[in-house]
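One protein chain omitted, others in place.
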Amino acid sequence: MSRFIRPYGDTMNDGKVQLSFTLPVENNAHGEACAKAYAETLKIHDVAVVHAETLSEEYTFFVVYGTASEQLDPSTIKATEVESDVMDKAEIEAFIEKNFNRTLTFIGASTGTDAHTVGIDAIMNMKGYSGHYGLERYKHINAINLGSQVDNEALLEAAIEHQADVILISQTVTQKDVHIQNLTAFIELLEAENKRDDFIVIIGGARISHHLAKELGYDAGFGPKKFAFHVASFAVQALLEKEKNV
Amino acid sequence: MSRFIRPYGDTMNDGKVQLSFTLPVENNAHGEACAKAYAETLKIHDVAVVHAETLSEEYTFFVVYGTASEQLDPSTIKATEVESDVMDKAEIEAFIEKNFNRTLTFIGASTGTDAHTVGIDAIMNMKGYSGHYGLERYKHINAINLGSQVDNEALLEAAIEHQADVILISQTVTQKDVHIQNLTAFIELLEAENKRDDFIVIIGGARISHHLAKELGYDAGFGPKKFAFHVASFAVQALLEKEKNV
Amino acid sequence: MKLILDYNIVEACRKDAEIIASQIQTMIDQHSTVAVERTILRMLGIDGVNEFDIPYVNVVVDHIKSTADIRKGVAYYLAKVIEKENLTPQAIAEAISKKTINLADYDSPEKPNIELLTPHLETTEAQIRAQKATRKQWQKETQFPEKYVIVATGNIYEDIEQAISAAKKGADIIAVIRTTGQSLLDYVPHGATTEGFGGTYATQENFRLMRKALDEVSKTENRYIKLVNYASGLCMPEIAAMGAIERLDMMLNDSLYGIIFRDINMKRTFVDQYFSRVISAYAEITINTGEDNYLTTSDAFDHAHTVIASQFINEQFAKKASMPETLMGLGHAYEIDPNLENSFSYEIAQAQLSRQLFPNAPLKYMPPTKHMTGDIFQGTMQNTLFNIASVITQQNIHLLGMLTEAIHTPFMSDRAIALNNANYMYKAFKDFAATIDIKEGSLIDQRAKTVLNEAKQLLDTIREEGLFKTLEKGTFAGVSRKETQGKGLDGVFKKANVYQNPVIDRMLASLKEGTS
Partner (left out) sequence: MKLILDYNIVEACRKDAEIIASQIQTMIDQHSTVAVERTILRMLGIDGVNEFDIPYVNVVVDHIKSTADIRKGVAYYLAKVIEKENLTPQAIAEAISKKTINLADYDSPEKPNIELLTPHLETTEAQIRAQKATRKQWQKETQFPEKYVIVATGNIYEDIEQAISAAKKGADIIAVIRTTGQSLLDYVPHGATTEGFGGTYATQENFRLMRKALDEVSKTENRYIKLVNYASGLCMPEIAAMGAIERLDMMLNDSLYGIIFRDINMKRTFVDQYFSRVISAYAEITINTGEDNYLTTSDAFDHAHTVIASQFINEQFAKKASMPETLMGLGHAYEIDPNLENSFSYEIAQAQLSRQLFPNAPLKYMPPTKHMTGDIFQGTMQNTLFNIASVITQQNIHLLGMLTEAIHTPFMSDRAIALNNANYMYKAFKDFAATIDIKEGSLIDQRAKTVLNEAKQLLDTIREEGLFKTLEKGTFAGVSRKETQGKGLDGVFKKANVYQNPVIDRMLASLKEGTS
C-alpha cells in the first residue's frame, strides 16, 4: 500500500524536525539569518533558530526547529537486510549436524590498527553478549579469535592455515573512513590471492551495515544489537548454499 | 567578500549536521531505512541513523547524523534588523528632551487570550528584566501597561483615549499560528478605523522577529534578549521620523 | 534523609491558615454563582446544547437570571417545576430553550420540595460511584511516584495518539492541556473538538474519548493510566462535575491560579472552588494546586516561602470541603535559577520542606519551565536535576519536564525523552536518600528553616489582613488583584433565604458518613 509520510511532531504529517549544526559565522543577527537560510537549503521551512551558542569568535552552534515538506512513500524503501532465516543456537547446531559432515571453523579478528575487541568478542567468545552465548560455545563450531590489531595478511594466512570456513572481521574506528580503506584492502587481497570463493566473509561493527558489506564485496555485515546466533544463522546457510553450488 | 560555507563538525566545511525526527513507521530495519531515505530527501548524505526509539507501534523517533553538501554564501544573507541606533536610557531621555516637547505615551498589552505578561512586563514595568529598567522608569515616558488577555478592540480604544504615541503588543502563545491571526486582526482593525498612521506599533515575544513584524505590517518586532532600551531607542527615532514627515 | 524542623512553627502555620480559610468560608457560605448553579443542573442530568450551540445548563441559568430570581438557586425552580409538571430536568431545560416554559411563573411563597430532585441526583451519583469503583479496582496497581505528562495538540484525536505513546513509554498520568482562553468562557463547549491553541477544549465528549482510549491502553499495559484536566476558570465546578462523571482522576483546581493568572474575580472563584472541591472529594479525584505558577513570575529563591504559605492555605480550603489529605495534590516547582550557585541544594531544601510539611499529601512537583531556553541539551540537564530532586525528596505527582519547554507544546518524541530521563533517575537514585543525612547547620538545613520561618511570618500577616488584602498587595507572583474586579464577578450572587444546593448537602453528608 502506498501512502506518503512526513515527520511527525504532534499532528500527522506536520513535518516537524529538529536540527543542530555549527556554522563558521559570528553569533549575531546575521549569523542567525545564515543558520535559517542554511536550514532552508535543506528544504526546511518555517525555520525557528531556537538557540545560538558562541563556540569561538568565528563559530556558532545552532539548534533549529522547522517543517520539512518533503514526503516519502515507505513502500518504495527497501532495507538491505540479511536474508537468511534466523535460528537459535540449538537450531543452528542441528542444522550443522544435518547438513555438514564436519566441524565448521570460524576465524575472526579486529583488523588493522583497530584495538577494539569487545565487538568481536561479543560474537566469538564463550560468554557472548547481552545474554547470548558466543560461537565458542556452539557445538560443531570451532571459533578462533585472533584478537585485535591483526594485519589483513596475517588474518588471511591464519584462515588458510586453519582451513577456515568463515572469516569474521570487526571494525570499530571509522574516522575518515579508515574502516572502508581497511576492508577494501582485505577484499583486494583475497582476490589477488584468488581466495575470494574459499570463505564466507562477514564484517561487523558499530557503524557496519549489511548494505555497506554488500557494497564492499562481503557476504554480510552486522551492526549493533546483532549477536552470535544472527551471525551463525547466516553463515551456515550461506555455506550450505555455497557448497551446493560447487 | 564572498565565500562559501557549510556546517562544521571537526573539519572546515565537512558539512556535519545532526537531525532528529519522528516518522510514522515501525521501529525495524525498514523503519531505519525510511529514516535514512527521509534524511536524504533533505539533501543529507552519508546518513547514520544512530538511534531509533519506539514511541508506539506506529511511530519511531530517530537521531541522525550526516553530511549536508549544500553551501551558502553568507554575504548574500541579509538579516532583517531594526535599523535605528541603539541608545541607553540616559541617551533616550536626552533624545526625547531634545526632539519632543512632551512626554511620550507608550501603551502596551498582551493581547487576545494570551495570559503571558512576563514579556511585556519586562519591557514596560519599573523593574525591567535582566538588569535593564523598564519604560516606566524612563523620564519623559508615560508607560501604561494594560496587562494580559486584552482584546484588540480594547487596546485600540485605550490607545486612542490616552493619545498614545506607541502601542506595544506582546504575543507568546504561537501554536497553530494563533499569534499571526491575532496580530493580523489588530492591523486590520487599525486600518479599518483609519488609525494605522496615528501610532508607532511594535510587537514582541519569544517567537517574534523584526522580519515577521515587517511582514505583518508593524513598525518593528523584538524577540528574546531585547530590553526596554532597544524598544525605546527604536520608538523615539521612528516617532521623530514620522513627525518630520507630517 | 530528613530535615529537623521545629514542629511548633509548623502547627502555628496550620492554625494561621485555618483562620485565613475560615474568613473566606464565611463569604463562600453566603454566596452562589452561575457556575455553581449550572453544576447543579448538570448533576441533575441536564446535558447537551440547543440549536444555537448554547449548553442547556447555560440556557436555564441565563433564563433565571434574566426573568426570575437567581438568588433562589436553580434547585428551587426545578423542584417547583417538577412538582407541577412532572418533567425531567432535561425536558425542562429544553422547554426553557424553546421558551415553552418560563420559570418566573413557578416562583411562589411555598417552600420547594427539594426531595423531588433526589432521584435525578441519585442517577448521577450512582454513575460517579460506579466510576469510583472502576478506579478502585485498578488502583492497587498504581505505583508511586507517578509520572505525569501533558498532551496539548489542540486536537483530541491527536491527543489520544500522543497519550497512548506516552503511556506505553511509562507515563502514569496524562493531562490534556486546555486551549488558551477556555478558562474565560462562561460555558463549557460541547462535543469532540479538534481546534485548540496550546491545548484542547475541555468538553465532556473529549473527556469520554480520552478516558476510553486510556482505559484501553491501561488494559494492554496492565497499569491504570490516570487522566487529568482543569477544574478552573469560570466553569470550575461544572468541569469538576464532568470529571467526576467521566472518571477523570485528577483536576487542576486552584482559585488562586485563576485570580492571579487569569484575572478571575476572587469571590467568584472561591465560591466555585468550594463546590468543586466537595465534588472532587466525593468522586475521589485528586486536586492539583497551582503554587508552582508563582515561581514563573517571581524568583524561586526569594519567593520560596510564598509557595509554602499558599500550600498551607490551600490545605485548609480543601479541608473545609471535606477533602482528605490523600487527595490534596499541593503544588510546587523546580523553578530555581540554574545560574544560582548551589541551586540544587536550595531546591532540595525547598522540596524536602514541602514533603515533610504535608506528609500525607500527594505533592505535585512541577519541572523547570521559566529557565528553560531553546538549548535543548541544557534543558535535558535541567530536567535531569529536577528528576533527581523529585526522587530523593519523594514527590508523588511528578510532572515531567520537556526539553522543548521554551519552544512548543510537547512533541511525541519530547515526551519519550522526558520519560526516559525520569525512568533513568528513578533507577539510579532509588535508595540514595536513604543513604544520606542532611547535616544540621548545613546550607540545606538552614535554607529550609529560613523558608519555613518566612512562610510563618507571611501567614501571620495574611491572617491579620485577610486574604483579599494579600491578593491586592500582589504577594503571590507579584500580581495584584482587587476584590471588586476581575472576570466573572457578575456571576456571583448572595443566596436568598430559600436557596438550597442539594448536591453539596448530599455530598457533604455522604463524605461525613464516609459512605461516599
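For reference, chains read A, B and C in written order, and residue numbers begin at 1 within each chain.
Note that a contact is a pair of C-beta atoms (placed from the backbone, for glycine too) under 8 Å apart; a residue touches a chain by one contact, two chains touch by 3 or more.
These figures come from a predicted structure and were not determined experimentally.
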{"item": "In the full complex, displayed partners of the excluded chain", "value": "A, B, C"}
{"item": "Residue in contact with the excluded chain [from A:86, A:118 or A:192]", "value": "A:118"}
{"item": "Residue of C:137, C:326 or C:442 in touch with the missing chain, whole complex considered", "value": "C:442"}
{"item": "Chain not shown: contacting residue from C:385, C:492 or C:507", "value": "C:385"}
{"item": "Per the touch definition above, residue among C:420, C:461 or C:510 touching the missing chain", "value": "C:420"}
{"item": "Residue among C:123, C:326 or C:342 that touches the chain left out of view", "value": "C:342"}
{"item": "Absent chain, residues of chain A that touch it", "value": "20-22, 53, 55-56, 59, 61, 112-115, 117-118, 121, 147-149, 173-176, 178, 206"}
{"item": "Contacts of chain B with the absent chain, listed as residue ranges", "value": "8-12, 16, 18, 48-51, 53, 63, 65"}
{"item": "Absent chain, residues of chain C that touch it", "value": "1, 338-345, 375, 377-378, 380-381, 384-385, 388, 403, 417, 420-421, 424-425, 427-432, 434-439, 442-445"}
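We adopt the following convention: only the chains that are shown with their structure count from here on.
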{"item": "B-C compared against A-C, more contacting pairs", "value": "B-C"}
{"item": "Rounded Å distance, chain B centre to chain C centre (Cα mean)", "value": "33"}
{"item": "Per-residue overlap in chain A, given as positions that touch at least 2 other chains", "value": "8-9, 12, 16, 18, 48"}
{"item": "Residue list for chain C, restricted to those that touch at least two other chains", "value": "152, 406, 408-409, 411-412"}
